[in-house]
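Handing you this structure, nothing more for now.
What you see is the complex with one protein chain gone and the rest in place.
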């Protein structure tokens, strides 16, 4: 059986990320999710800069984010990630954020990415093969 | 027949909104979409501060964003909005962003909002009635 | 006599730029100031991308910002700019932000920039000559 998450990162809300309502602004969760994906991709041994030199760039095709509960100033949270293939060219990143103190689900997101080579989609194998090396590690 | 959009706002990309790839960062579109919604809501005559004093706060429940083409430094764009009811408590904001110079679709978004009163969802009439006063104006 | 300002830009506070205190976060003024400088530089006919290809990049060396009054949600403001040479390699951008409704001074800033060519400072003439073409226009 595949593990529910294969990567996670602990972070903490910074005051400048909160808005007038005293809670983290909706757009900031995309920052958290992006940072988590990039750290995951680097952990899988992929080098953005080197890939970019070869004309290869992963891009976000679509995001779906469900906002369950708001994070507040100072809250610690765990950003967790898994992925699944979606046809031959798309990768679905399944990303959930949990509040650390009570393990409550804060945000549930699906981020669909495509890998472009010189602007055109290529098969996702390049990334999936690197990711698979991490899937044996349960967190 | 209902018009396709009932509100729009022209904006311009600022350099600090662009990332390493030289294009607007994905999370920044949520800033553009939020600013457009808030300006729309104010144009409809609703007063966030006054509503907040009465314990009423609109919150985002879910976003779906399709990224079609990237905006670059200096690009002007038109952020367009419509809405539809979704049951008795949800409002779907249908928000599209077009590049000004060639009218190409950049981002297509559905932002589902709920109105909370003292933390609990209430019927969306309060907002919908205000919005309806704007729907006769074709843009 | 030289005019007090030679360039200005009108902008409006967006809700996501405000923090828990309901006022624009201190760091956001640097975004406003940068956007104003970049628009000024472009208006002077200088092309960042083309300069960058020639190995030329302007960078910020030091900022001094006095916070006089806070901007709030929805406030319109005018961001005004002048400059002065500072030795042969530095340019001082003198940038003030005024609230539109009552012309009150919000922020007074001095931003000291240096032009790098392949990482080393060069004489500021390149930029100053372009700027001088604008100084005859009083705003």
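Should a chain be cited, it is by its letter among A, B and C, assigned in written order, with residues numbered from 1 in that chain.
In this section, contacts are C-beta pairs under 8 Å (C-beta built on N, C-alpha and C of every residue); 3 or more make two chains touch, one makes a residue touch a chain.
The structure presented is a predicted model; accordingly, all values stated were derived computationally and were not measured.
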| item | value |
| --- | --- |
| Residue of B:25, B:82 or B:95 touching the missing chain in the full complex | B:25 |
| Touch criterion as defined above, residue of C:66, C:84 or C:132 at the omitted chain | C:66 |
| Option touching the unshown chain, where C:11, C:28 or C:41 are the choices | C:28 |
| Chain B residues touching the omitted chain (full complex) | 15-16, 18-20, 22, 25, 27, 73 |
| For chain C, residues in touch with the removed chain | 21, 25-28, 30-31, 34, 57, 59-67 |
| Touching residues on chain A - with respect to the absent chain | 14-16, 31, 34-35, 38, 42, 48, 73-74 |
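The working rule: only the chains that are shown with their structure count from here on.
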| item | value |
| --- | --- |
| Interface residue overlap between copies chain A and chain C, same or different (over half shared) | same |
| Centre distance in Å when chain B and chain C are each reduced to the mean of their C-alpha atoms | 30 |
| CA centroid of chain A to CA centroid of chain C, Å | 35 |
| Residues of chain A touching at least two other chains | 25, 27 |
